[in-house]
Structures are given as structure tokens and as C-alpha cells.
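First the structure, then my questions, so here it is.
One chain of protein is taken out of this complex; the other chains stay put.
Think of it as A, B and C in the order they're written, each chain with its own count starting at 1.
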Amino acid sequence: MSSIWGQLFRVSTWGESHGGGVGVVVDGCPPRIPVTQEEIQHELDRRRPGQSEIVTPRKEADECEILSGVFEGQTLGSPISIMVRNKDARASAYDEMREKYRPSHADYTYDAKYGIRNWQGGGRASARETIGRVAGAVLARKVVQAASPDYQVLAWVKSIYNLNADVDPATVTSEMVESNIVRTGDPNAVEPMIDLIKKIRGEGNSVGGVIECVVRSCPPGLGAPVFDKLEAELAKAMLSLPATKGFEIGSGFGGTLMTGAEHNDPFYIDEAGRVRTSKNDSGGVQGGISNGEDIVFRVAFKPTATIMTSQKTVSSSKEDTELTGRGRHDACVLPRAVPMVEAMAHLVIGDHLLRQRAQCGGV
Amino acid sequence: MSSIWGQLFRVSTWGESHGGGVGVVVDGCPPRIPVTQEEIQHELDRRRPGQSEIVTPRKEADECEILSGVFEGQTLGSPISIMVRNKDARASAYDEMREKYRPSHADYTYDAKYGIRNWQGGGRASARETIGRVAGAVLARKVVQAASPDYQVLAWVKSIYNLNADVDPATVTSEMVESNIVRTGDPNAVEPMIDLIKKIRGEGNSVGGVIECVVRSCPPGLGAPVFDKLEAELAKAMLSLPATKGFEIGSGFGGTLMTGAEHNDPFYIDEAGRVRTSKNDSGGVQGGISNGEDIVFRVAFKPTATIMTSQKTVSSSKEDTELTGRGRHDACVLPRAVPMVEAMAHLVIGDHLLRQRAQCGGV
Amino acid sequence: MSSIWGQLFRVSTWGESHGGGVGVVVDGCPPRIPVTQEEIQHELDRRRPGQSEIVTPRKEADECEILSGVFEGQTLGSPISIMVRNKDARASAYDEMREKYRPSHADYTYDAKYGIRNWQGGGRASARETIGRVAGAVLARKVVQAASPDYQVLAWVKSIYNLNADVDPATVTSEMVESNIVRTGDPNAVEPMIDLIKKIRGEGNSVGGVIECVVRSCPPGLGAPVFDKLEAELAKAMLSLPATKGFEIGSGFGGTLMTGAEHNDPFYIDEAGRVRTSKNDSGGVQGGISNGEDIVFRVAFKPTATIMTSQKTVSSSKEDTELTGRGRHDACVLPRAVPMVEAMAHLVIGDHLLRQRAQCGGV
Partner (left out) sequence: MSSIWGQLFRVSTWGESHGGGVGVVVDGCPPRIPVTQEEIQHELDRRRPGQSEIVTPRKEADECEILSGVFEGQTLGSPISIMVRNKDARASAYDEMREKYRPSHADYTYDAKYGIRNWQGGGRASARETIGRVAGAVLARKVVQAASPDYQVLAWVKSIYNLNADVDPATVTSEMVESNIVRTGDPNAVEPMIDLIKKIRGEGNSVGGVIECVVRSCPPGLGAPVFDKLEAELAKAMLSLPATKGFEIGSGFGGTLMTGAEHNDPFYIDEAGRVRTSKNDSGGVQGGISNGEDIVFRVAFKPTATIMTSQKTVSSSKEDTELTGRGRHDACVLPRAVPMVEAMAHLVIGDHLLRQRAQCGGV
């Protein structure tokens, strides 16, 4: 039951990096939502390997097929099954990892949990697993847009290692982010970040960083206290992505350095008669419920675990040994993680839109 | 369904700050777990108001009653219902808030979501809601201890505003934390923190901070990829607590300033023949699954929203106005939030212990 | 998790027959639904012991208290906790059952499952457990009536042992059923049924029978293929009631003696332009979805297990022995089971109304 996300808009993902393929079944999607294979392919292309010179050179086209649940261009209300075949899998690169655990990867813990592991690649712990999430999120997005046409989720690279991008969540655009292969919103940060990734990759090392994300025109009232508060669901969604170590919303950890008088967001009535806040340290969520302001959050990604230099580790037969990584891995996952962060946000908001509709109506 | 936590060890909490009471129903608890009313009361006393000079002076004894599911000192396997009556409720302090929304509190969003709100206190958004969590967590703890006798969850105040405590997660003890009313593990930080809270309270202002938590002797193998990774569940659990804005595990946001070669935790075989890591930037979780090392995480709490100085806000009739807080509120919630953080960790670990037992056995 | 019903309108029941009490927490109820303690008490009075000369003489007033989730006469959208204290519990009547298993009761299987059992009464297997269901169902009913004002669930005793009542599901009224203590809709069946129950009780024996139920003005479109078809959910709901052995909807088992040409319900357009069927062998459900016709189903109740004559059985120490029932039990549960059947139907319909609203809207 651990590969199923959502209470009402429910995605069930499947697939290992090496095997028949990967995919998703979306259950509970509203009927009569228009969707095309192209829309889903567009998002998959944003997260696929080989898309630029700074990501893994694996050649996977990641072509998707819609197998069910869509008829004459519209959802039926029945489960939507979407599949991507595995293509460029080279199990041989993993021979040594059959016996040796990669430090800080999932090899050891998968063995500890399941007593078995698909050692030909990352198995279920591969970022390839997120294909199903990204595909399902296209439907979630369209469900929310049907209720709130201006709804948008936009993420970007906020920092890589010690390089910070200067991006204003209130004004950054999709065009700004997609105009560069790093997917940052700060033109001045692009070249330094590309140079850093190339340098680190050349050293057989890796780096992480922070992705920032804004949700615009999210209807107020979403989020379900006490346990399924919107920030709690977003936190879980983001920490379920591979390589994540932290989540903060609004003022986040920095907000602990403010007093209440500084931190509280004053309310006012805008010209349209709506309740607004004059600043947004709350990050668009108060009491676990969206307040109509931009939802702004950040996610920390650790450096990629698989590196090309020798590391101390142990074997599955419990002997001390060393391991040097092989295979074609991202030295920095962040450019490809941007659509993953967006996808998880869509899955959270889409599910809570239906939950709100069910309990309280009016959305 | 938003007040129910857990897949197998399931707590259903209920209750507003003003009304008949608050409580919890625990469903799915294993049978034959010994438990007493005193054990539950002990934890409730750690989070109750009026316990020290730096917390809210409300006089609530928070006496609990076990109504079902326990027979002759042992759990029956049937739902365990635990109730605490409300006692010292003063609705009059909230008269003004009937019409005016407290900035950065849940007043406006509850109205936006439900179209109705119990204005006599924080309603369901009151920290009083966590009583049910704390009570249920005692059972979760005992379930895990039955499988792993040395299992322990220990949280402490890591920082308040700009004051940091110097605490070693590997060695800090419950006695160290409980020996001071701030619940920090650093003796040198106690007095400055108490002074700060009193000063801030005197100004009618408030402060937040960071709570750090360690889970010891958690069995390896817990956590359920891909969506219910252990850190994802912990993140959701912590962000479901009132006033939280951030979560990080292991190296967290700071880990983005390390390279992969620095960040990776080397494996080795210890004298007992177990797989261990020589450092713990992973924070006890790899690939979403516990690896047997200490689980270490931090939670950011914003400053209390209800302050005693005048703030700009709006009324429910959508007019600009001002509001000065009243009532008896914590100027700093952290000392009382320590047992809440521990409780949520117990609920996560307890649930995943049963999930692991179901799917993989051997725990 | 086994004492929680529903996906969206979720009731979590608790309590043993002997202990602090019994109750329910309703999570996910829409806000602003008017409800009073009296409305709930009215339904509890219909199922309580001691209400007439043909039911158990136990003196339990079953007074309910609403502890949370209702404010100024309306639901808040937060969990609604309702409790009934246990009063007239006489554990001494059960002394012998501490060691001996009642044949066809739950004593042995509870021990086999949990390894522990509250032998002071039926524990969780007591029909007293259904108090929480009946209380929660009042809220479910009001939720559906808010969408479909003519919505009604009406059940009656269709047969007791070999005595059949002649009742027309299309025309029977609540007044007809409540006018007699058997709760049958056929005036001619009342006296024979009362006489039979008294005679059987005098012999220390027991009888069962069939309850029939009609759901009127259920909105079309409810039910969620493929697994949560409306008849599937109703079947589960009814078979979760104590002492039930069978469920059939529409033509039921008798429908297997018809050909397709006979069984199919012809469609026509009525004067209001609505799609209707000219007969109703489908029982109001087609393809797992309500079609707007009356939903008609029947539930078989076996004779009460606890009887006052000597029976062969075994002890918990695994020795053959004999047991003669004691305590104050119903010789025929059907009159008191009528509100239980209605309650479970409300819980199913209420949950599916919210599910339909979430996925498809328009209801």
C-alpha cells in the first residue's frame, strides 16, 4: 500500500529501473477531463535522462502510452493506466553492486527490509520511479485547473551547493525557468551552476541543493486539519522524492529568528473585497489550510549517492570492502527534480481539491 | 478522515478547546499490551498548561479516562477510547475574536473552509487537540518496545529565537531534558532561554524555535517506499503539529553544502557483525527505510500567533480593523511541544512496525 | 483499523458491553449540518434494551452525550464524538463463560484471534457495539437529506422463523412499522410473531429471521465500481452486523430462477422526463450504481447464539464440557436490529454521496 498516494485522487505507481517498464494507475480522477498523450509526454520529457549536457547521458525516450480510462480525448472516471517501457537498461554496469552496498544509497536498507533486491540498477529506489508520479500529476493539474483556471505550480533551482539563485517567487515565470538547462530562475546563476556541475562531475563527485516552488491561484480552504494539513501533506510529498532531506514552508527555519509581531501576516481587504495578507511569511497556509495567497516552499536535496570515486563499504556477505561507482548517473539531480517537485505538489493539491469538494462543497 | 492517523496503528482524535472535552480512539493496537492510566497521565502532564512559570497559566489538570479496549491491565485488540474533559475554559476571553481574525492564526482559514467556526478558543486549531495524539502515542511506544526493548524517542529544545543549545543527539538523556522547564539538553542554555521567554512575554510578544529529536533502537527495515518513506511520514507527522514551518532529517538543509564524497556515510561491520555507518548524515534513514542508526531530525516552530499587542486585521464581515490578543497563551510553545514531537514520532514508528510485520515479518 | 467505516464520511466506533461505555467519532462530516442530541437519542431509544416485552429486559437508558464537533446546533466539520456510558452491566452473569465458550458465539474466535477476551459480557461482539453506528448514522442521514430532502431508509421485520410478513416495499410507512413492537409492516403478522417470540423465550431457545429494507429517493449515480459498488458496500455493511448470515438485493437468490428476458427491467421515460424502470428486479442498483429507483434488500439473521438450555462445548483449557446460558438476552434480535439495518444503510449512502460529490459533482 506504500506505492499509492492520495485519498481521492489516487495514484498507484509501479516499476523498477530495470524490468518491463514503469507506470501509474490513477484512480478517482473526475470524468470528462480532456487529456492527451502529448500533454503527459511533455512533462515526462522535462524529467527524462539525456535532455541536456548536465544530466545523465542515458538514452531513454520515456515514451508513454495511455492504456485505459481515456475515451475520445476525455477521462471516463475509471482508472487511467499509463505505461513507459524501459529501454536503455545496462545491467552489467551494476555487477559489482550485486554484492556491495553503495554508501547512503538504498541498497542495504532494501535488503534489510525485503530480504531481496533487484540489484540491476536502483530498482524501486531509482529516480525512474518518479515517471508514474509525473504522468499522474498532469491529470491532477487539469482537475485543479478545471476549478481554478489560473492555478499554476512552478518550481526552480534555488541553490546548488554554495551557489544561490536570486529568484522572486512572486514574479518568476515558467519561461524564465525553462530557458536554461539548470532550471533556475536567475539568469546570472546559470553559467556558474553549469560550470560547477561539470567540474564536480569531472571529479567523479556530486552535489545537491535546494528547489523552491510556488503554487499560484490555489483555492482557499484546501487542507484537512488536524493530520492532513496542507503543509503536512506537501512535506510528506516532497520527502517521498528520492534524495530529499528537508522541507520548509513560508518563513521556514528562518522564521524561528523572528518574533510573533514580526512574523504574523496582517490581514486586509483588497479592492475586490477579498481577504488578503500584506506579506506572506505563512507561505500561503494558515492552520493547515490554504488562505489564497501564493504557497511557497523549499526542498533540500542531498548530493547524489552514487559517485565515481572509491568509498568504504560492506558486502551483503557482511565483509568490509570498497566500491567505486559505475553507470551513468546525474552528478546533480536538481535540474531533473524540478518537474518531480511540481508533480508532487499537483498530486497534493488535486487530492485536496476533491476532498474539499466532498466535505465542504463550493470549489 | 483528516483526524485519523496511521494505516494500521490508527489514532482518531477529536475535540475542541471549548466543548465537552478532547480524546482519541486507537484502532488496530495489538492485544495483550500492558498499559495503565498512570502511564498515559504522565505524558499528558508533560504537555499540560500550567506546569511551569514559562508556559500558559491555564489551570487544566487534563485527567484522562480509559473508556474501552483495556481489560485487567492489558489491551484487548479492540478500540481504545481515552477522554479528557475540558475544565478551565473561559469563552469570554474570545468575544472579540468572534468577529475579528487573529493574524497568522487559523481563524480566517477555518471560516474559509468550513463556513463555520467555534470562536470560543482555538477550536480544533488549539494545541489542546494534541492531547489525543499524546495519549495514543503511549500505546504506540509500548507496542514498539515490545519488539525492541531499548527503543526510545527523545526530543529537546534545540533553539529558541536566536539562542542555541549545544546538545549531542548521541548522548543526551531524558533526565537532562526533563531537569529544566525549558526542556533543553544544554545546562548553559536554560537560564538565557527562560529569561528570553519571560522578557518576550512581558512585551506581549512571542518567539519560536527548533526542536530536535532522536529515535534510538528503531529496528532496521521500517519505512515503506515509495510514498510512505520513513522520513516522509515523519515530515508529515511533524508538520501536522500546530505552528510548525519546517522539517529536516540528518544533514537536512545543511547537507546541500556538502559534496557526495563528504555526505555519504561509509558502511562497516561492527564487532557484533552488524552493518553500521561510521557517521550519520543520513539521519538513520536511507532510501526511505531505517538503517538501524539513530534517527535524528529537527522541526521548526514559528512564534505563537496570538500576541498581546495591537495588529492590523479584518473582520468576518470583511472590514479592515485592529485586534489586540487576550486569553492565556504561551509566549513560546516549545517546552510544551517537546512531548508532542515525541508523540508523533511514536505514532509513525508504531504504525510502520506493524506495517513491516505485515509485509515482511521478522520484527 | 477494523472499527472504522467509510472512506469520506467515516465513523470510528469503540466500546465493550462491560467497561466505561460505548461511542463513536464521526470524521469527515460536512459542516453546517443541524443536529441535536434529541435526534440521536431518538434512534438510540429504538435499539435499546428494555423497550418492550419481547426484547431483553436489561435496563439501559443509553443516554448519549455529544462531546465535540457540534457548535450552536450545527456541525463544525471537525470530528463529532458521541458517548454513551455503560450502566446496567452485571458481570457476574458471565462468570461461567470466563472459561467456557458459548457455541456459535464469538468467545472462542476472539480468544483465537487476540489471545485475550473481555469475558464480562460479549465484549466487542455484543450488539451494544452498534450504539456508535446508530448514533453516527443520524448524521449520515441528515447529510443525505440536505442533498435529497425526500431521502428515507425504512426497514422492517420480513420474517421470524417460519412466520412471514406481507409487506409492500413500495408503500410501507414508518408509522406502520413503528406501530408494533415487532417492527413488522404487516398488521396480521404482529400477534403471531409476538406469540412465537414469547413461546421460544419460554423454552430457553431463540429464533432468527429476515429484515427487509427500502431506500427511497437515493440520488442516481451513487456507488463506485468496480470494488465499491453500492450493493457490495451494502452487503458488507449488513454482514458486519452481529448475527447476520445473508444479504440479497432486488431479485436476489430468487432471481436465479428467472431468465434474462424476465429479469431485465425495461426502461421508459416518465412524465417528468426522467429515466425510469417499469419494474425493479434490479433493486435500484445497476452496474453497481444507484439508478434512482427504490433500493430494496434483505438481510438474514440467525437465531441468537446465547440460549438457556444446556449445550456441548469446550473450555479455554481445551476440555469438553457443557454450558447453560445465563444473562438477559434477546430470544429474537430482529425488532432491535431494524434500526441497526437502517443505520448501516445510512452510513453507506452518506459516504457514497460525498464520494460522488468529490469525483463527479452534481449531487
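Just so it is clear, a residue touches a chain if its C-beta (ideal position, glycine included) is under 8 Å from a C-beta of that chain, and two chains touch if they have at least 3 such contacts.
Model, not experiment: these values are computed from the prediction.
S.K.: Give the labels of the shown chains that the missing chain contacts, considering the complete complex.
M.R.: A, B, C
S.K.: Touching the left-out chain: which of C:43, C:186, C:212 or C:265?
M.R.: Among C:43, C:186, C:212 or C:265, only C:265 touches the chain that is not shown.
S.K.: So which of A:39, A:65, A:96 or A:178 would be touching the chain we can't see?
M.R.: Selected residue, touching the omitted chain: A:65.
S.K.: Which one touches the absent chain: C:209, C:335 or C:350?
M.R.: Checking each option in C:209, C:335 or C:350, the one touching the absent chain turns out to be C:209.
S.K.: Considering the whole complex rather than only what is displayed, give the residues of subunit A touching the chain that is not shown.
M.R.: Residue positions of subunit A that touch the missing chain: 1-4, 6-8, 10, 12-16, 19-23, 25, 27-28, 31-32, 65-69, 71, 74-81, 83, 113-118, 123-124.
S.K.: Could you pull out which residues of subunit B are in touch with the chain that's been left out?
M.R.: Answer for subunit B: residues 7-8, 28-31, 77-78, 225, 354-355, 357-361 touch the chain left out.
S.K.: Which parts of subunit C are in contact with the chain that was left out?
M.R.: 1-5, 7, 13, 101, 103-110, 112-115, 124-125, 129, 159, 161-162, 200, 205-210, 220-229, 231-240, 244-253, 255-269, 273, 275, 277-278, 281-283, 285-292, 300-307, 309, 311-314, 318-320, 355-356, 360
As a working rule, only the chains that are shown with their structure count from here on.
S.K.: Which chain's mean C-alpha position is the greatest distance from subunit C's?
M.R.: Farthest by centroid: A.
S.K.: Go ahead and note the Å separation of the Cα centroids belonging to subunit A and subunit C.
M.R.: Using C-alpha averages as centres, the distance is 45 Å.
S.K.: Between subunit B and subunit C, what's the gap in Å when you average each chain's C-alpha atoms?
M.R.: Centre separation, subunit B to subunit C: 39 Å.
S.K.: Residues of subunit A that contact two or more other chains, please.
M.R.: 7, 225, 355, 360
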